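Shown here: the complex without one of its protein chains, the others still in place.
Entry: subunit A
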Amino acid sequence: MVAIRVDGLTRTFGETTAVDDLSFTVADGELFGLLGPNGAGKSTLINVLVTLLRPTAGTATVDGHDVRADTAAVRNSIGVVFQEPALDEELTGAENLAFHARLYGMGRERRDARIGEVLELVGLEDERDRAVGTYSGGMKRRLEIGRGLLHDPAVLFLDEPTVGLDAQTRRDTWEYIRRLNREGVSIVLTTHYIEEAEQLCDRVAIVDDGEIAAIDTPTALTDSLGGDVVRLELGGRADSLGDRLETRTWVREYATAGNVLEVTVERGDARVADLVRLADDAGASIATVDVRRPTLETVFLSLTGATIEDGRRRASDEASALEPPNGRDGAARSVRASGEDR
């Protein structure tokens, strides 16, 4: 059974193509992520899938229902948590949930039972009768996630579920999302946080400029780059080590520049000892050793020629995309950039 099937989906706004001929499927029970910078078209895609926007071309089904022809059935089988909060702050948490339950035609008994269950699940039982305006950002987000689940949807959509949350609340929110997924809810989330996609998702689609650049498990995506990079800074020139590396089968690739040696291997952490021994045998002293494992950020960079940060900037400034950072320089920069992000 397929939770979502998207085929040739396109959505334009005037001259701008926000979603460009996308095709993919999401399996039942999967936790699926759409990773990309702001302005890549993720929210537009979500809004088409939840029937708030009509597709310009192509088809999409959610839980087997066509988003164009059968909006009522789609709406009945989905829960949505929007990027911007969508709560009535003057009502209490329980009242917001009761409002939602009535819109979804839930009778009194089921409504009362589910409101209790959901509040417990998101840990807001004690705050149920407080006005939502007095909630913290994390509590509001939890209430919204709970509300998205209230009517037992088959698919839950989360648009940037942890934007604006502090680190602890973000990790808690991830935990809720994982728990829901374990209980059998198919989940589609969008994010521009690398860590979120890596930690949370079964499969990730890398979205850039309205298109999907790659789609796979986080591990497969990072493995596709060929492995880890071990960087050695030596006391002297690195060239002399080159000949010795040629004969080692576990070395996939290497490069030297001055007294710096960079070696690409499958398991960087397991080869550090070998490389140090090699340098020792050659009589070279080692100043620093650094193992860099590729992240989805590196994958994004290699696929699109820009970091997610750059992509975000490009949304407002097309010119910056004209100078894509290249090679390892870019990778190093991207690691720093995502480090700042956290």
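Definition applied: a residue touches a chain if its C-beta (ideal position, glycine included) is under 8 Å from a C-beta of that chain, and two chains touch if they have at least 3 such contacts; residues count from 1.
Here is the rule we use: contacts and distances are computed from a predicted model.
Per UniProt, the protein behind the absent chain is "ABC-2 type transporter"; the candidates were "Phenylacetic acid degradation B", "ABC-2 type transporter", "Aldehyde ferredoxin oxidoreductase family protein" or "Dolichyl-phosphate-mannose-protein mannosyltransferase".
Only one of the listed residues, A:P85, A:G138 or A:G305, touches the absent chain: A:P85.
Set against the missing chain, the residues A:A27, A:A57 or A:L103 yield one that touches it, A:L103.
Considering the full assembly, A:V50 is the residue among A:V50, A:L149, A:L165 or A:A197 that touches the omitted chain. The chain not shown here touches subunit A at positions 43, 47, 50-53, 71-72, 75-76, 78, 80, 82, 84-91, 95, 98-100, 102-105.
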